[in-house]
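And now, chain A:
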Amino acid sequence: MIVLESVKKVFNQGRPNELVAVADASLSIDASKVTVLKGPSGSGKTTLLSIIGCMTRPTAGRIHLGDREITSLPERFLTAVRGETFGFIFQQFNLIRGITALENVMIPAYPKGERYGILKGRAMGLLAMFNLADKSASKAEWLSGGEAQRVAIARALINNPSILIADEPTAHLDTKLSGEFMEIMAGLHRQGRTIIIASHDPVVYESSLINRTVEMRDGRIVQ
Partner candidate 1 sequence: MIYLAVVFVQSAIAAVLAVHAMTAIKAAGPRLERENSVVSDLKLTDLCLFTEARYTRHPAMADRNTAFQDYPFSFEHFPSGSLIPVPEIVRK
Partner candidate 2 sequence: MAWIDKQKNILDFTLSSLLRRKGKNAALVCVYTVVVFVLASIMFFTHAIKKEAMIILKDAPEVLVQRMVAGRHDLIDMKYADEIKKITGVTSAEGRLWGYYYDPLFRANYTLMVPPEFKYQQGEIAVGQGVSRSAVTEEGNIMPFFGMDGKLTSFRIRELLSSESELVTSDLVIMSEQDFRELFGIPKNRVTDLAVTVGNPQEVVTIANKIKKQFPDTRPIIREEIIRTYDTLFDWRSGIMLVVFSGALLAFIIFSWDKASGLSAEERKEIGILKATGWETADVILMKFWEGTVISLTSFLTGMIFAYVHVFFSSAALFEPVLKGWAVLYPQFRLVPYINAYQVATLFFLTVVPYTTATIVPTWRAAIVDPDSVMRT
């Protein structure tokens, strides 16, 4: 479903501090499967993840999403593709402080121009699904770690994406919460969503949920 052909990403090209983050990565990721990118920090997992998630354009190489080639799409269209297809869960959850959990969930949908009332209804539905209905009016910084994590998942789902991308989602969670996270992922997988996780946490990559593990080292795919 997602096919990468010899993708390369170089930062600060041509300067002394040039950094090859991803070198010559070819990979194909199947739909409705759970894939894990595994490797030590600095191995290029995150960069590869952001290339797959249409956040960054590769310096060279090609990317196919379904039957469409998206390599040279300008940002404007890449963002549109990303908005329809992907939901993101970040390492530090990256909730915006100072606004409520509900607003945090709604943020990705604002530019879509959905009627506020309908959008709010959907967001409340998602929060209720994660047992957070009573927390909807609390500010993001008042939430506990587990709650913040579930709000972040709800936010990733607000635009109803078919692919979910998570970057080191369990890095700041204890074992119990990590387990809960994987359970939620299992539930989402049962709904038919594709899930891609970058992690070097055994709780994740040794989970029975995983269909495939891709190992990375020094910007290359080892296996």
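Criterion applied: all candidates are chains of the complex that A comes from, given by their letters.
Assorted remarks:
Keep in mind that, in the parts below, a contact is a pair of C-beta atoms (placed from the backbone, for glycine too) under 8 Å apart; a residue touches a chain by one contact, two chains touch by 3 or more; residues count from 1.
These numbers come from a predicted model, not from an experiment.
Of 1 or 2, just one candidate touches chain A in this complex, namely 2. Considering their complex, residues 46-47, 49-50, 55-56, 75-76, 79-80, 82-83, 88, 90-91, 94-99, 103, 107-116, 119, 155, 159, 167 of chain A touch candidate 2.
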